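Quick one: this structure, given as structure tokens, is what I'll be asking you about.
With one protein chain removed, the remaining protein chains of the complex are shown where they sit.
Moving on to subunit A:
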Amino acid sequence: MSNESQIFSPSTNPYSSANEAVRAELSEIDASIRTASVFFVVSAIGWLMIGTVFALMAAFKAHQPDFLGAYEFLTFGRVRSAHLNAMAMGWGSNIIFAVGLWIMARLCRAKIDNKGILFIAGVFWNIGLTVGVFGILRGDITSVEWLEIPQYATPILAVSYALIGVWGVMAFRFRKGDHVYVSQWYILAALFWFPWLYIVAQAMIIWFPARGVVQSLTNWWFAHNVLGLWFTPMALATAYYLIPKVLGRPIYSYYLSVLGFWALAIFYNWAGVHHLIGGPIPAWLISAGVVASVMMVIPVIVVGLNHHMTVVGLHREVWRSPTLRFTVFGAISYTLVSLIGSAMALRSVNEITHFTHFTVGHAHHGVYAFFTMIMFGGVYYMMPRLLKREWPSAGLIKIHFWGCAIGITVMVVALQVGGWIQGVEMNNPEIPFLETVQNTIPWLKARSVSGIFLTVGHIAFAVNFFWMLFAAGAVRAKSGPTLLTKEGGAA
């Protein structure tokens, strides 16, 4: 056995830890959050599947407009919005509640009390979402990007969030020990930022509409910050927790992680205005947004250095561990997508990419290749510890990984190349508009193909998960963790 695998094995094995007392304590914390976390993961996977179906329909409709065209409730605008909300609020937020709260509880070494209320709040979150998505399909859609859920469902979401978010803050308030990990900062901040964003956006756009384009400003301040101040910190927190934990190696630099956190906190929330470059709002606001977007290079490079330098030299371990294969894919995507995002905010680039499928590709690059992949990694790490069972099939994990990795790569490349061409052609008045539309069709077809890869991945994930959850007896006895390659071997 090589030296490297000795570092690796103890920490990936959920049944072993250097210190018996720590093990017992973690086990107690895990037990305290088990019901709620498992419920959130099950809901998240449910929404992931629902969102995937809507995604496939929307992708297919984009190049085949007649497809299911006779049904009002399945018209493109609604299906696409149902997809977005099922994924963002259903998959994204549920998986954040599952993984984020669990990491918070573990790092704070605080048990989760009153888990019954947490569970009920979770049930209401999902009821609110179900009402919301049905509302979108039946035409009560608001046509405000990222806030499509109709007015009658949002109070349910706001109240249940208020209940859920409190658990993270309470865990932090009653934490044991002196050391505060960078993951805890990210989670604490996100738990506080998200409701502020959501309530302000709801109030100023839906309930008491602000005058004119102030709505649009609020809209993009909110929508971009859902990515920047809700998904991003949660995924970074998860990566910051998982990478050192699985590799058994401390994070590269504590100082850098502090810098990265505060730079993100200060710059990211101004960046949303770059969605309005060229739009009817004051130039100084746009400039502020462009500057903030470019300044985002700082936290991105810093976090990238921290994540990638921690992994350096241990690539074989990353490849073997289901958790890290997904997490490191996500971490690399974060660096890439953020640098592209900063470039997209430059006026000369934005002139081409704005209003095109490039932006759609960019959004999927961020939410899927970065956020979702890291969260998959989090689920692969968390579930064996919560359930004290192992993942039944390494083969299914591989199918999941390759389906998602190939799918998202094809999608991002197709939409960004196609979108760039679309933008260049749109800005050339010599080319008729209809021709520019038709030139996007091959790229949109490539996106539909990528959707099939992603679907295969998601099905493999769901099958593996429910197999683990329900057919427990058969896999409980396995001696070690599920790994993707043999000891020290290649894939």
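Here is the rule we go by: a contact is a pair of C-beta atoms (placed from the backbone, for glycine too) under 8 Å apart; a residue touches a chain by one contact, two chains touch by 3 or more; residues count from 1.
Quick note on the criterion: contacts and distances are computed from a predicted model.
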{"item": "Options \"Cytochrome-c oxidase\", \"Branched-chain amino acid ABC transporter permease\", \"Acyl-CoA dehydrogenase\" or \"Acetolactate synthase small subunit\": UniProt name of the undisplayed chain", "value": "\"Cytochrome-c oxidase\""}
{"item": "Omitted-chain contact residue, chosen from A:Thr218, A:Thr372 or A:Ser450", "value": "A:Thr218"}
{"item": "Of A:Val133, A:Leu157 or A:Val360, the one touching the omitted chain in the full complex", "value": "A:Val360"}
{"item": "On subunit A, residues whose C-beta touches the chain left out of the figure", "value": "61-63, 65-66, 69-72, 75-78, 80-81, 139-145, 172-173, 178, 180, 185, 188-189, 192-193, 196-197, 200, 204-205, 209-218, 221, 229, 262, 265-266, 269-270, 272-273, 275-276, 278-282, 285, 288-289, 347, 351, 354-357, 359-360, 426-429, 433-434, 437-438, 440-441, 444"}
